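Here the complex is missing one protein chain, while the rest keep their positions.
Then we have chain A:
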Amino acid sequence: MTTSAPPLPDPELRGRTTVADRAVERLAAAAAAEVDLATGSARRVLGLPVSDPDRPRVTARVHGDEATVEVDLAVAWPAPVGQVARRVRARVAEQLADLAGLRAVRVDVRVTALPAQRAPERPRVR
């Protein structure tokens, strides 16, 4: 009662930021997955996939109404990687603006795999 507690950072603000980061990450991952030829890439440990490869992995930071986003994804071989990345960047920025009212100041794209599409035009010999 008599001791004065040290001034805590505003807990409400901190809590809200964490949730917003995660929410933005999910929004951005969904937006990136909508782009043609862009898929997720499984995280690899010692060369073995250990995570769900369906969705791009996203980390995001929100400052006020601005977001910086990093997207890890795979691009289907042999699609032009730079073009797909540009479309992902545009789509993520668009979705964040529409759905969260955030301005994506920076969307970094890291392409971690170029998986070959399951090509039906190359039939296996029976």
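Here, contacts are C-beta pairs under 8 Å (C-beta built on N, C-alpha and C of every residue); 3 or more make two chains touch, one makes a residue touch a chain; residues count from 1.
The working rule: contacts and distances are computed from a predicted model.
Chosen from "2-hydroxyacyl-CoA dehydratase family protein", "Sulfite dehydrogenase", "Phosphate ABC transporter ATP-binding protein" or "Alkaline shock response membrane anchor protein AmaP", the protein name that UniProt gives for the omitted chain reads "Alkaline shock response membrane anchor protein AmaP". Contact between chain A and the absent chain runs through residues 41, 69, 74-75, 77-83, 85-86, 89, 93, 104-116, 122.
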